[in-house]
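Structure, as structure tokens:
The block that comes next holds subunit A.
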Amino acid sequence: MSKSTDQVFLNAKQWLLSWLAGSPTWMVQVVSSLINIFTLLAVFLTLFALMSVLERKILARMQNRYGPNRVGPFGLFQPIADGIKMLIKEDIVPMRADKIVHFLAPILIAAVAILTLGVIPYGRNMTPFTIDGGILFFFAVGSATELAVFMAGWGSNNKYSMLGAMRAIAQMISYELPLIISVLPVVMVVGSLTPDRIVAAQAEYTFGLVPRWFVFTPWGAAAFILFFVSGLVESNRTPFDVPEGESEIVAGHMTEYSGFKYATFFMAEYLGMFAVSGLGITLFLGGWHAPVRMLEFIPSYIWFFAKLSALLFVYVWVRGTLPRIRVDQMMNFAWKFMLPLAFTCIIAAAAWHYCRRGARGWLWSFLVIAIVYTALSMLLDTKRKFAPRVYRFAE
Partner candidate 1 sequence: MNSAAFIVTAIFTVAAALAAATLRKLMHAALSFAVALVGVAALFFLLGAEFVGLALVFIYIGAVAVLIVFTILLTRRDVGRNRGFNWGGALVAVAVFGSLTWSILKTQSLAIIAPHMPALTVKQIGAALMTTYVWPLQCVGLLLTAALIGALILVMEEKR
Partner candidate 2 sequence: MTPTLQVFLIVSAALFSIGLLAALSRRHAIFILIGIEMMLAAANVNFIAFWRFGPQHQPPIGVMIALFSIAIAAAEAAVGLAMVIAVYRHYHTTNVDQLDQLKG
């Protein structure tokens, strides 16, 4: 019984494809791909709409107020009102702006975000597109975001947009390195770039209770934290939202965009968040596997979306808790702390693997990471560089 609920979407797709029984192979392939694409878009655009209202409500509760609660039950129809508002706004393009570049930037950034969603395994046999180098595809396509942000900033012919775009690109390029290098230990230990293989490598349970996810190893935990923080930065979320901080630079590279184009930027940021969280779940949190062997009867996609919801809650939680980080603090953090620690995770993963993954491997990899972390914290100490704060009050 649980097998059929697990594969219910696959069976539905096979039933739909059986209507095309006599067609040539290329047409069946095209229709199959189209079904995958439309399902993906439907699921994630609904999730985006839900997330936009849930984020506001959760943030509000953390700030001791209600969020939007007028439109529909508990305010859950708010995205419909937001969508109508965005669609009927006037689309203003500056007169001296570069029309083609200004128009193409939001399209490119949204297209890139949706493309990256296609290689993540959402359930058993439920990867939309299986590519042999799936992880490389994810990062290669995701790196086109920087070009799109630059096009947005430059095409607006506005100094604030240009400044915001430069800051955004500097931030994204600096944190792309820890993001990718923190993925390398997982790829090294599994030996494959295919997301399906990586999920299958985390399938076992020790004593039927503790899953063999990579986050439960020392190097995996460190790499997961690095990956999560870099994902925060790549989606320009607080505390790293210098590119779009309203109090600093109006809206950065999105200043000259109104109405539907601004909604497209917004959607691209959220879809990027979903994609990075999905990849983090695939690489470190065991993909669509259940946490304990007892609960394996619950379908795999439910587990995936439960983990995704947990990660998105942590995103909102961090947004509601931490203040914005200054640009130079952010750059220092990336280059002087995260990059060396990411390289250390690779060495720790190698140590773990070569001690045959037992308790000795645990100890050695934990020691490597602890030593480097302590050394970095002592070397990067800023207490001696700044004078102690003096408070002066009006007398």
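A few points about this structure:
Heads up, the rule we're going with is that a residue touches a chain if its C-beta (ideal position, glycine included) is under 8 Å from a C-beta of that chain, and two chains touch if they have at least 3 such contacts; residues count from 1.
Criterion applied: all candidates are chains of the complex that A comes from, given by their letters.
Predicted, not measured: the structure shown is a model, and the values here were computed from it.
One candidate from 1 or 2 touches subunit A in this complex, that being 1. Looking at the complex, you find that subunit A touches candidate 1 at residues 26, 98, 100-101, 131-133, 136-137, 139-141, 143-144, 146-147, 150-151, 154, 162, 166, 169, 173, 191-193.
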